[in-house]
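Every protein chain of the complex appears in place save one, which is left out.
By letter and in written order, the chains are A and B; residue numbering begins at 1 in each of them.
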Amino acid sequence: MYQINGYLEASTISEAIDYLNKNDNAQIIAGGTDVLIKTRERKGGYVDRDLVGIMRIPELKGIKIDAEGNIVIGATSSFTEVEENEIIKSNIPSLCTAVGSVGGPQIRNMGTIGGNVANGATSADSASTLFALDTIVRIASKEGIREVPIEEFYLGPGKVALNKGEILTSFVILKKNYKGFKGDYIKYSHRKAMDIATLGCSVMIKINGQIIEELKIAYGVAGPTPVRAKGAEEYGVGKEISQEVLNEIGEMCLKDTSARDSWRASKAFREQLIRELPKRAINNAIGGGFNA
Amino acid sequence: MLKKINCIINGEPKEIEVDVRESLLDMLRNRLHLTGTKQGCGVGECGACAVLIDGNTIDSCIYMAVWADGKNITTIEGISKPDGSLSDIQQNYVDKGAVQCGFCTPGFVISTTALLNKNDDPSRDEIRRGLSGNLCRCTGYQKILDAVETTVEQRRNSKK
Partner (left out) sequence: MENTAIGKSQIRWDAVAKVTGRANYTGDIPQKEMYHGKIYRAKIAHGMVKSIDVSEALKVPGVIKVLTPDDVSSYSFPTAGHPYSLDPKLSDKADRKILTRHIRLYGDEIAAVIAKTELAAEEALGKIKVEYEEYEFYLTPEESLKEGALEIHEGTKNIIADTTAEIGDLETGFKEADILIEHDCYTPTVQHCQMENQIAYAYKDVDGRWVCVTSTQIPHICRRILGQAFGMPWGRFRVIKPFVGGGFGNKQDVTIEPMVVAMSMAVGGKPVMLDLHREEVFACTRVRHAISYKMKFGFKNDGRIVAGDILAISNNGAYASHGHAVVAKGGGMVTALYKVPNFKYHAMTVYTNIAAAGAMRGYGVPQISYAIETFMDTAARKLGIDPFDLRKINMTKAMEENPLLHMTQYTMGLRECIEQGKERFQWEKRVEEVAAAKKAGKLRGLGFAAFAYTSGTYPKGLEAAGCRLVLNQDGSIKMMVGATEIGQGSDTVFRQMVAETVGVPVDMVYADQVTDTDTSPFDTGAYASRQTFVSGMAVKKAAEELKEKILLAALEFAEEGQEAETVDLDVKDCKVIKKSDGSLYTELGDLALKTYYHLNKGICLTADVSNKCIQNAYPYGGTFVDLEVDKVTGKVKIYNILNIHDSGVIINPLMASGQVEGGMTMGISYALDEELRYDSSTGKPLNNNLLDYKMPTMMDVPDLMVDFVEIPDPIGPYGNKSLGEPPNCSPAPAIRNAIADAIGVDINAIPITPQKIIEVLNAKDKEV
């Protein structure tokens, strides 16, 4: 049994928003793989809440390409749904890799991509790839819809730009940010499943011959929130890929990140990974050829 | 707070009154006495409580009972054939020595069932990934892998 006060199953976004506005004790629950665990562990803010279920709201579901060729991912799409979706598979395979690295099959069947981002964890496996895609977060409230770039959505550890009465409804990935790109996500963790990342690194790269035309590198657990390595990206653009360039990209990534010492891993070890993983991810994305 | 839900459990339609604070695992074990589904951690880290919801595996310890409304649920008790005989997966777990203490076994059988329904010819790595949400401390997983591979092979041969 969970120590909760009540449960409302919302069937529309506006019903959920109304409830959030009138009940200060309300808390959204999607797949439950985060909220229910915290409730079980009696974490502060997760006990005696009035939960609002949003998994039966049709507008929050589904993955589609809109008229402009942008990809829209409903917030309550499960990791499995994202991983197995044909649109994602054929356009952004690195996102499949990212969501496919979450937990194990049961967690991926219940956990949602929206929940992964909305709980504000730097270790969220989908987040760094969404960063590398310059994803736009769509948020609904009684005032209507607003859109926030994902980099601005994260405010700090566990803190995101959701105000009272707001619901994260979907992610929008603009065509220009995925079309023509290759990508890869590398999750470095102790175990190959059922684990949180020691470091996660996602790369999106557009190459012309051997010349880097565009480069995006994003990390999880390399700082209090997921983070982009913009200095390294700028350095890389226009360069011909070589071992030296890759090495320099790895070094430059250190400047954009701020890994910390924790009992799980030392700062020095994380920094070694920060240098190494983008090289491997780029190498994987472009089909190999370098000693990463 | 009680709430009435309707669902299908192991093929039987049920109307059940649940406390909104209950997990599906609580409901299965305490209300329906389907105790084949086990609790090993309570927080989705071990898979002992795995059941099928509309054919997909979930950990019933982190699934609210009220969510079961309208769903088709299969527990380990619903895996055997209607005549009580074992499914091929169960039979191979028995024959290949994949069972020791048995506490993780129902969850593994459930996850294997879902895996093979989705992918009838998984590679060794795909089997490992498909069952990676279930922990076992007795077997080192080797004989579980054997049991699943044997099932795949038998199914492939029976199709020929």
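In this text, a contact is a pair of C-beta atoms (placed from the backbone, for glycine too) under 8 Å apart; a residue touches a chain by one contact, two chains touch by 3 or more.
All figures in this text were calculated on a predicted structure; none of them were measured in a lab.
Trainee: Just to verify: which one of A:Tyr19, A:Phe269 or A:Phe290 makes contact with the chain not shown?
Mentor: A:Phe269
Trainee: Quick one: which of B:Ile9, B:Cys104 or B:Val152 touches the chain that's been left out?
Mentor: B:Cys104
Trainee: Any idea which of A:Val102, A:Ala193 or A:Ala259 touches the chain not displayed?
Mentor: Going through A:Val102, A:Ala193 or A:Ala259 one by one, A:Ala193 is the residue touching the chain not shown.
Trainee: Based on the whole complex, identify which of B:Val20, B:Leu131 or B:Val152 touches the chain you can't see.
Mentor: In the complete complex, the chain left out is touched by residue B:Leu131.
Trainee: For subunit B, which residues lie in contact with the unshown chain of the complex?
Mentor: 21, 29, 33-43, 45-46, 48, 75-77, 79-80, 86, 90, 93-97, 99-106, 109, 127-129, 131-145
Trainee: Need a quick check: the contact residues on subunit A for the chain that isn't drawn.
Mentor: Per the touch rule, subunit A residues meeting the hidden chain are 1, 3, 42, 104, 188, 190-196, 263-266, 268-269, 272-273, 276.
The definition used in the following text is that only the chains that are shown with their structure count from here on.
Trainee: So, what's the distance in Å between the C-alpha centres of subunit B and subunit A?
Mentor: A distance of 29 Å separates the two centres.
Trainee: Quick check on the complex: what are the subunit B residues that touch subunit A?
Mentor: Contact set of subunit B toward subunit A: 1, 3, 19-23, 26, 42-45, 47, 50, 53, 56-59, 62-64, 66-67, 69, 111, 114-115, 129-135.
Trainee: Contact residues on subunit A for subunit B in the complex?
Mentor: Contacts found on subunit A: 1-4, 6-7, 9, 29, 32-33, 36-37, 40-41, 51, 53, 55, 80, 103-107, 109-110, 192-194.
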